[in-house]
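What you see is the complex with one protein chain gone and the rest in place.
Showing chain A:
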Amino acid sequence: MEILLSALTGLLYAGGVFLILRRSILKFIIGIIFLSNATNLLVFLSAGIVHGKPAFLDGVESDSGKLADPLPQALVLTAIVIGFGIVIFTLALKYKFFITTSTNDLDQLKNTDV
């Protein structure tokens, strides 16, 4: 399972990098979503996956090897929520930008550079 998810992480990173280098702003935003999900998976995998074990046991002393580590899951939940917020802001920004300039082309964004 871990190998599969690691490969998926790599795939998502590759796809994300490919998409944020595209000219279309919408594809660029999809790329951001890919990258952010790849990172979430990476954090999720960081402590390893313990199969079929609970994170907490009530009143039962148990050695930690038999328990799933709840912390990365908590971290990932927070990161997913933050990621949602950012994607929504990005979409709103893209919408406003499209209304103002009627372009979806990142190559048109050269006016504030040198």
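Side notes on the structure shown:
The definition used in the following text is that a contact is a pair of C-beta atoms (placed from the backbone, for glycine too) under 8 Å apart; a residue touches a chain by one contact, two chains touch by 3 or more; residues count from 1.
Going forward, contacts and distances are computed from a predicted model.
Missing chain, UniProt protein name: "Proton-conducting transporter membrane subunit", from among "Na(+)/H(+) antiporter subunit B", "Nitrile hydratase subunit alpha", "Raffinose/stachyose/melibiose transport system permease protein" or "Proton-conducting transporter membrane subunit". Taking the complete complex into account, A:32 is the one of A:8, A:32, A:50 or A:68 that touches the chain left out.
The chain not shown here touches chain A at positions 20, 25, 28, 32, 35-36, 39-40, 42-48, 71-72, 75, 78-79, 82, 85-86, 89-90, 93-94, 96-97, 100-101, 109, 111-114.
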